[in-house]
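Have a look at the structure below before the remarks.
Left out: one protein chain. Kept in place: all the others.
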Amino acid sequence: MNLVGAPIDRVDGRRKITGTARYAAETPLPGLTYAVMVESTIPAGTIAAVDAAAATRASGVIAVLTYENAPKVEQHKVAGMTDRNLPLLQDRIVRYDRQPVAVVVADTFERATDAASLVRIRYDTSVPALSLAHGSGYHPEHSHGDEPSVYERGNVDAAFAGADVKIDRTYTTPVEHHNPMEPHATVATWDGDVLTVYDATQGVFGTRSRLAVAFGIPPANVRVVCPFVGGGFGSKGSAWAHTVLAAMAARAVKRPVKLVLARPQMFGSVGYRPATIQRVTLGAKRDGTLVSTLHEVRSQTSIFDEFVEPSAELTKMLYAVPNVRTINTVVPLNAATPTFMRAPGESSGSFALESAMDELAYAVGLDPLEVRLRNHADSDPSKQLPFSSKSLRECYSVGAERFGWSRRVPRARSMRDGGLLVGMGVASATYPTNRSAASALVRLSSDGTAHVFAGTQDLGTGAYTVFSQVAAEELGIPVSSVRFELGDTNFPMGPVSGGSQTTASVGNAVSVAARSARDRAIGLALGDPQSSLHGHDADAIDVRDGRIFLRDRPDVGDTYAAILGRHPQGEIEERGDARPGDEKTAFSMHAFGAQFAEVRVDPELGTVRVVKMVGAFASGRILNAKTARSQYLGGMVWGLSMALHEITRTDARSGRIMNANLADYLVPVNKDVPSDFEAYIVPEDDPNVNPLGVKGIGEIGIVGAAAAIANAVYHATGTRVRDLPIQPEKLV
Amino acid sequence: MPVDVGPRAGPHPVPVTLTINGMRHDLTIEPRVTLLDALREYANLPGTKKGCDQGTCGACTVLVNGRRIDSCLTLAIMHTGARITTIEGLADGDRLHPMQAAFLEHDGFQCGYCTPGQILSAVALLAEKRPLDDASIREFMSGNICRCGAYKNIVDAVAAAGKQNV
Partner (left out) sequence: MRPFAYTRTASSSAAVATVTADRDAKFLAGGTNLIDLMKDTVEAPALLVDINALPFGDIVEHRTFVRIGALARMSDTADHPAVVRIAPAVAEALLASASPQLRNAATIGGNLMQRTRCAYFRDVATACNKREPGRGCAAIDGINRQHAVLGGSRDCICVHPSDMAVALLAVDAIVRTRGPRGERSIPIAAFHTLPGDTPQIETVLEHGELIVAVDIPISRLASTSTYVKVRDRASYEFALVSVGAALSVRDGKIADARLGLGGIAPKPWRALASERALIGVAPSAAAFERAAEIAVGGARGYGHNDFKIPLVKRLIVKSLASVAA
C-alpha cells in the first residue's frame, strides 16, 4: 500500500462542473409545493397572538402552520451526540430570536415567501439571558464524549505557584456561523405512513432516526436521500427543526413540500460555534519547559439543550506537562443551540493555547518553535498511552523549511516591508482520530464493473473519490470501473460525516466489502471447472485490471467479467462491516500538524493581510493526495477566516443577530487568500490506528491556523490581540 | 409622440420568454420572479445555484449576452430577448468547456455548490481580457465566495485555462 494515494480527479467532479449534480433542493417532484419558515423576532417570551389571516388569504397559499394548529410531534431528542431538542411549533414559548414560529406553504416560492412576511405575531416578552460573561453557568457532566468537564492531573496550583515564568491570560472567540454555500434544504414527501426526505445533511441515518422520533414512526418508514451536499462543516450534522417542519407541512398539505432556508435563516436554527471565554495559565521553567497548564473554558449553550465547546481537550495531550487542569463551564442563554463547527473545540481552544505558548516564548526569550519542541509529548500524557503514530516533529521541520521560518527576526515589531510591518507566527495543530461502525455493499457484475453502496455523505471531502479508489484497489480493477453511490438510508449504515471520521469508518467498510467480493470471485474461479484457475490455491492468486491470475504464472488467469458471466446470477454481492477494535485502549490516536503564517500590517490603518501560509500535516495514510491537499487548504482558509473575519454580532439589548447575511458576516473572498498558500502532506505509516491506516484530514487544517496568524500579528506589531477576530480597531 | 410605455405586466403570472443556452423557454411567471428562480424553479435548470439570494456570494452567476451577473438580483422579465448562458450550456455535448476541464484537473472545488458560479465568472473574466496574473485573477474572482476555501485551486484553474485561451 502506498502511503500517499494517487491524486486522481474527483469521480463526482464532472457532475459538479456541468451543473448536473443534484442537491437536495433540486429534487424534482410532481405537485411540489413551497414552504417558508417564519421566525421569532424576540429572544424570550411567549406568543400572545397569531394573526395569520392576511397570509392565509394571499394567493396560492395552501396552509399556515403555527403552534395553534400544527400537528403534534415530538420536540425532544432521544439520544445520540448529534440529536437536538427542536422547536417544532408545539408550544407558545419563544426561547431564542429567530426560532421557527410558523410555516407557510404555497404553490410557488414567491407566494410562500410573501405570505410568510404577512404573518403577524404578537409577543409577551420576558427578560432574556444574553450575557456569556455574566450569566450563571454550570459544569456539564462531559466536555466531549466520555471526557469529564473538570479534569486534573498533578497539582496545577502548586506547580504554577512555584513556576519561574507565569503566563495568565484570557482569550475570547466570538459566535461563528458555518454558512456552507448551500443553504439547508429539505424536500419531503409522504406515501401513507412512509416518509421520503431529500435533505442537505451530513448524516442520512441520524436524520432518519430524528424524523422517526418526531413522528413516532419506525425508522424503516423513513428514507433520507442526500447524494450531494453543498458543504456542511458541522451545521448539517444534526437534523434541525426545518427538516421536521418540512415533513410536517408535507403531511398537512398532502403534497410534497420543499423548504429551503434563506441565507439569514442560516443564522437561526442550524447551529453555530458558541462564543468562548478561555483563561489559560502556563507555568514554566526558565528554559521554557512547562510545569503546569490551566485551561478554563466558558461557552454558551441554549436554555433548552446542551452543547459544550470542548476547547480544552487538546490541552490535555498536546504538550508533555505534568500538571494540567481543564474546566468547562456552559452558560445557558436565550440563543439557539450551538453545535459542532469544523474542529469543534480544537479550533477555538488552539487559538487560546497556542497564543499562550507564543506569549511564553517571548517571556522566556525562545523561538516559538523551540518552545514547542521542548514540550513535545512523546506519548499521550493524559491517557498515558503511546501514540499510534506521531509525526509532529517532522511537521515542524517540513513546515519551517517550506515557510522559511529562518527568515524571522526574533524581536517583535522588528521586520518591515516598506511602510508595512512584517510578522511571522507558528502554531501546532492536532485532531483526534475518530471512528465509528460502518458498512458497505459491493456488487460485482459480469461486465467487470463494481457498484459500491454506502450510507455515507460527501460534503466535498472527496468521499466519492477515495472510496472508489479503495474499492478499486481491493478489487484490482481500475477506478473507472467502480460506481460509488452514497447518501441514502437504503444503503448500508454509515455514521455522521463529522469528527473527520468518514474515511476511517466507511473506508474500512468499503475495503472489507471489496475484499470479500474479490475473495468470493476468486473462490468461484477456483471452484469452476471452466476456469483456467480451477483447482489452484487461493494463496497463489493476484488480481490486477479486473483479471485474476497466478502470481507465478501471470498468463494463467480469468477475468471478473468471465467468472461472473458464468455465474447464474451474473453478479455477486458482498457486504462489509467494520467497527473500531480495541486500538483505543492500546493507543492514543491523533493527527498532527504545524501552521505557519506571515502577515503584513499597516501600522496606521490597522489592516492585516496574510501574505503567506504554510501547513504541514501528518494524518496517516493519504488516499488521494489531490483531494487531501484541498481539505487541508480549505481548513487553513477557515483558520484565516477565524483569525481576521468571522464574528456574529448580536444586539446586546434584543438578542437579535444583526449581521445575518454574507455582506456583513464576512468570510474570505479569493483576494484574501494569498498565492503563497500551501499544505504539505507529511507521509506517515500508522499500522495501529485502523486497517487502512488513515486518520482524519477534514478538520486539522483549521486547528492552530488562527493562532499562527494572531502570533504573526503580534510579531509584526507588538500588539497581542486576544479577542477574535483581529480587526483594525484592535490595532490602531 | 406616441405613448411609449409598454403594457403593465402582473402582478399576476404573465408569459415570459427566455432564451437559455440557445433554447427558447416559454414561462408563465409573476414579474417578481428573479432570473435565478426562473432558472431553478421554472425552467428546470438548477445548475445555477442559490447561495444567498442577496447578491453577496456569486453562486448564481450566469452570463447575459456574454456578461456575468448575479441572477438573484435581477428579474427574469427584464431579460426577454437576451442570450442567457448557464452552467448547463457550457459544455459542447460531452466535450467539457476548457474552463470546466481546468477546474476538474486543478481540483478547483470541493462541495461543488459555488462551482457553476465560479466557472461562469471565470469564463467571463477571460472574455473581459483581464490580466491573468495572480493578483488580477484573485481580484476579479472575488465576487464568488467559496466557503470550502478552494481559492488557490480556483486561481490555478483560471490561470491554466487562460493560458490555453491565448
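So that you can tell them apart, the chains are marked A and B in the order they are listed, and the count of residues begins at 1 in each.
The criterion applied here is as follows: contacts are C-beta pairs under 8 Å (C-beta built on N, C-alpha and C of every residue); 3 or more make two chains touch, one makes a residue touch a chain.
Bear in mind that the values here come from a model prediction, so they are computed numbers and not experimental data.
Here the chain not displayed is in touch, across the complete complex, with A, B. Seen from chain B, the chain kept out of the figure touches residues 1, 3-11, 30-32, 34, 53-55, 58, 61, 67-70, 73-75, 77-78, 121, 124-125, 128, 138-140, 142-145.
Contact between chain A and the unshown chain involves residues 41, 110, 113-114, 117, 604-607, 609, 644-645, 649, 651, 653-654, 656, 658-659, 663-664, 666, 668-672, 727-729, 732.
Please note the rule applied: only the chains that are shown with their structure count from here on.
Between chain A and chain B, the centres computed from C-alpha atoms are 29 Å apart. Listing the residues of chain B that touch chain A in their complex gives 30, 32-33, 37, 40-41, 44-57, 59, 86-88, 90-91, 96, 100, 103-105, 107, 109-116, 119, 134-135, 137-139, 141-155.
Interface of chain A with chain B (complex): residues 9-10, 12-23, 25-26, 28, 108-110, 179-183, 228-231, 233, 260, 262-263, 459-462, 626-627, 629-631, 633-638, 641, 661-663, 667-671, 673, 675, 677-678.
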